[in-house]
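A short worksheet on the structure shown next.
Missing here is one protein chain; the remaining ones are kept as they sit in the complex.
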Amino acid sequence: MTDEEFRAEVRGWLEANLGGDFADVVGAGGPGHEHEAHERRMAWERRLGEAGWIGLGWPVEHGGRGLSLVQQVIFHEECARAGAPGRLGHMSEQLVGPTLLAFGTPEQRARLLPGILSGEVLWCQGYSEPGAGSDLAGVRTRAVRRGDQYEITGQKVWTSLAHLADWCFVLARTDPAESRHRGLSYLLVPMDQPGIEIRPITQITGTSEFNEVFFDGAVTAVDNRIGAEGEGWKVAMATLAFERGVATLGQQVGFERELSAVVELARSTGALDDPELRTRVTEAWIGLKVLRYSAIHTMAAAGVPGVEGSISKLQWAVWHRDLGELAVDVAGSGALVTDGPPYELTDAQRLFLYTRSDTIYGGTNEVQRNIIAERLLGLPR
Amino acid sequence: MTDEEFRAEVRGWLEANLGGDFADVVGAGGPGHEHEAHERRMAWERRLGEAGWIGLGWPVEHGGRGLSLVQQVIFHEECARAGAPGRLGHMSEQLVGPTLLAFGTPEQRARLLPGILSGEVLWCQGYSEPGAGSDLAGVRTRAVRRGDQYEITGQKVWTSLAHLADWCFVLARTDPAESRHRGLSYLLVPMDQPGIEIRPITQITGTSEFNEVFFDGAVTAVDNRIGAEGEGWKVAMATLAFERGVATLGQQVGFERELSAVVELARSTGALDDPELRTRVTEAWIGLKVLRYSAIHTMAAAGVPGVEGSISKLQWAVWHRDLGELAVDVAGSGALVTDGPPYELTDAQRLFLYTRSDTIYGGTNEVQRNIIAERLLGLPR
Amino acid sequence: MDDPMRATEQREMRATVAKFLDDNADIRTAMALDPGYDKDLWRRTVDELGLAALLVPERCGGLGMDFGDAAVVIEEFGRRLVPSPSLTTLVACAVLDQCGADDLLARIGEDGLSVSIALADREPTTVDQGRITGSKQHVIHGADVDVLLVVAGDDLYTVDTTSVVRRRRVALDHTRALAEIDLTDVPATLIGPAAVVTDLLHVALAAESAAAAETCLADTVEYLKVRHQFGKPIGSFQALKHRCADLAVLVAGARATAWYAVRAVGTDELASVAPLAKVVCTDALMAVAAESVQLHGGIGFTFEHDAHLYLKRAKANQHLFGTNSLLRGKIGESL
Partner (left out) sequence: MDDPMRATEQREMRATVAKFLDDNADIRTAMALDPGYDKDLWRRTVDELGLAALLVPERCGGLGMDFGDAAVVIEEFGRRLVPSPSLTTLVACAVLDQCGADDLLARIGEDGLSVSIALADREPTTVDQGRITGSKQHVIHGADVDVLLVVAGDDLYTVDTTSVVRRRRVALDHTRALAEIDLTDVPATLIGPAAVVTDLLHVALAAESAAAAETCLADTVEYLKVRHQFGKPIGSFQALKHRCADLAVLVAGARATAWYAVRAVGTDELASVAPLAKVVCTDALMAVAAESVQLHGGIGFTFEHDAHLYLKRAKANQHLFGTNSLLRGKIGESL
């Protein structure tokens, strides 16, 4: 199938479904709306799974479709263009799936991949802790082996979808004698059990997307460990690299829509006639083009990006945050009040506040700069 | 005398002299023109000395006039306003004088202050070395004591006026067994002797203000050491603090003139109608006001600034560098060529290139940020 | 920032206000209340600090202090983000004093009335035979203050608060409630020219923002000293230190600028300094608050932490009473 034929197929399917019985979720769950329409978006995951739109790049022998990077990008682009709802299965498909493909045993793959591919099983991430945000090697959650089980005690934070997820992938310390990145293991933990408590975190947007997750003697089978005991660091680092993948190009279609809305807003408030704001809008527009050319180039040049992922993350996170501030600035004094009680933000306000997280989660700007300086430029520690 | 009476006196004197037999040096030696009109500017120093305009803030018992900070600022402002030539005696008056007042013996003061006050004796600074720029404690120039003399061997760099100066104040290592800031001494070295060789450094402006100075067995009397042997670090650090003094407010009159020229240029090239450049011109104008209010505030609040000096240096250096770039940007394509051979820069080009040194000399931006972070904010090393 | 010329006197007043607020102000509770501020706290502010009488001249029975003193109060409320009509009340008193509105001033001082100023048009405001018709927006605590001053054309009026329709709006900045006010043929009493109203509001916002920036930076620096990652306090990482140093430069400039603007009140320089100070100080607060969220990491993105309150106040102050881009545009025109 040529890329254009593939695009037509995707587009046709999306039209049929988003124009049909999923019309109610068009545009749902975008940036700043992550907390919305969970049930319907889970149904959307299942619909994607049924139609074979999950695991596009995975090998055919593991249930994927073995599509090219370009075609994966096309799928993401078309989804964004059609206003497909924000993905709940992002972590399942982009993080856990590739981790299982790379480090899982045949048994683990056979047992766990199908639920991801069908969109029926949701995963959440158990990495960050209150004392270990950017510094993952400082993880203190402990897992003690008792027979064929691990007993897990500790606290994770910034866990999105924890209240919906069936499983959590947890980085825990299995060898208390070791410190830093030694003695960690990568455990898959079922969420539906008494030893786990979930508390939502209210964000600066007034909504909740993230959670704190408390493990108090939660258990998981030893069979649910990925990689060898004590090798969790290596697995987790690989997962983080998976995170910055092909979704970036699709994401830009969303950026484009946001930027168009900002330009329209600027036109309506007269901000486009303000020399300063006009200049900033132009710069945002140029910046988005650079993001686009960069993503295309990275894809064409390298395939799966390594340290390039850090460049890309830093680049788009800063652009997006700046766009958020530009949005409220072109809104002018209209940005002073919200649409209504209790704290119903306008799109511009939401973008302003929500994008503050872009430069923090998934590796802060500061961590990305460290990576770029040391690994790409070779500057000494 | 009230401040306004004092201002009138200064103004009257400047008019008489700069309107009279020093009319040829009006505007000489400003930023980017430091290399010009040396002889006439030395004559100007002597004229200032004769009229008692040097050492305005020094105690009367040491030959100064004991004037207030405000009056010192007024003097600098009026000089800048009248287009008085760039001072060659800056280091003599602002660095060596205060150092002698603070650390010199009565004999040293009696011997050396009069030449500074009369404008007849010029000084240059021997701190930086090729291997020790921002890191003064890395100084490697050695001074070996032989009887009542020190014999000095080593290389200094960024020594402005070395070819004109009568004396150099040198930071040298007198105890080779010590390292870093221990074992250094502060020596005053006569420049007119065979053991000293001076080589001018050509700058990016194509002109030379700075020099390399090679000491090869140059000598100075032990009586010319300021402070105890091995205590040179303390003396040198104090000198650096003197450097950021009242001259700042006077300097701003010069900034104002430069900014006005940039605004005029922008008007003539049409850059003021360009949204982006217009915004930058406005920001430069606002920035200069902030510099002014900051200087006034610092003076009113504190007297002699300590770590505030680092704030002020960073603030004006960045503003000035930005102004330099703005100047060539409003000049537009006119900035592509120079006024003539060999490399005769326009004012805008000169400002663009020359201001690159502002963020480097007298403590780089990076060193100032270290000082502010550690000493003002108390952030850990 | 204390006026160095009157350092001792103002330092004592600042300490008094600071202690009062530290002991009594609970921002989180206040911002969740219906009016958006704590009316009991306002009452105590009036009774214990004499806030309403501060700028009321002695001839009207007030304390007869000047705008420099008011700025000290505004700064201490501002640096803690205490929801309160104190800023508008103080600005209003300064304006009323200039207009010689002695009766109203006496009443404000005596009864401890809170005041706000309706400046921004929502719909055009017109005056016909002593009656105002129009609609105003972004009136700080406008739904709940005792006295409303209304700018119409070049003049300032006071109106009977019971004759207008006042609607609280939910504000982006939780710590500063904003109201819409509809006026339909409302009887109005002329107070005088509105000329300095905007300037004084700008100066007040400048002083508040500079103080808030100072506190927000200090809080962030403290966090960097205690928060450990990679085995050391993150405040020892040079990249963060340098960013804080750059912020310290901004804050120093903002403080000096605010201080200069406060001293310019009552002089010819006010008209040019006030909008400039508003722009400089609110931009500085925005820069500091934005970095504060970032440097706090995840915790800075939570509602629970105060970093976002500074961020929202910063953005609101940038936009209030003329957005900064608009004001900078006007400054540019004067070149």
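Going in written order, the chains are labelled A, B and C, and every chain counts its residues from 1.
Everything that follows uses one rule, which is that a contact is a pair of C-beta atoms (placed from the backbone, for glycine too) under 8 Å apart; a residue touches a chain by one contact, two chains touch by 3 or more.
Please read these numbers as outputs of a predicted model, since none were measured by experiment.
Touching the chain that is not shown, out of B:258, B:274 or B:308: B:274 (per the contact rule at the top).
Shown as candidates are A:99, A:141, A:174 or A:294; the residue that touches the absent chain is A:294.
Set against the missing chain, the residues B:92, B:141 or B:365 yield one that touches it, B:365. Considering the full assembly, A:272 is the residue among A:70, A:198, A:238 or A:272 that touches the omitted chain.
For chain C, the list of residues touching the undisplayed chain reads 237-239, 241-242. For chain A, the residues touching the chain absent from view are 263, 272, 278-279, 281-283, 285-286, 289-291, 293-294, 296-298, 300-301, 308, 311, 314-315, 366, 368-370, 372-374, 376-381. By the touch definition given at the top, chain B reaches the unshown chain through residues 128, 131-135, 137-138, 157-158, 201-204, 206, 271, 274-277, 325, 328-329, 332-333, 335-338, 340-345, 349, 352-353, 356-357, 359-361, 364-366, 369.
As a working rule, only the chains that are shown with their structure count from here on.
Mean C-alpha position of chain B lies 41 Å from that of chain C. Separating the centre of chain A from that of chain B, both taken as means of CA atoms, is a distance of 54 Å. Across the assembly, chain C contributes residues 240, 328-329, 332 that each touch 2 or more other chains.
In chain B, the residues touching two or more other chains are 278-279.
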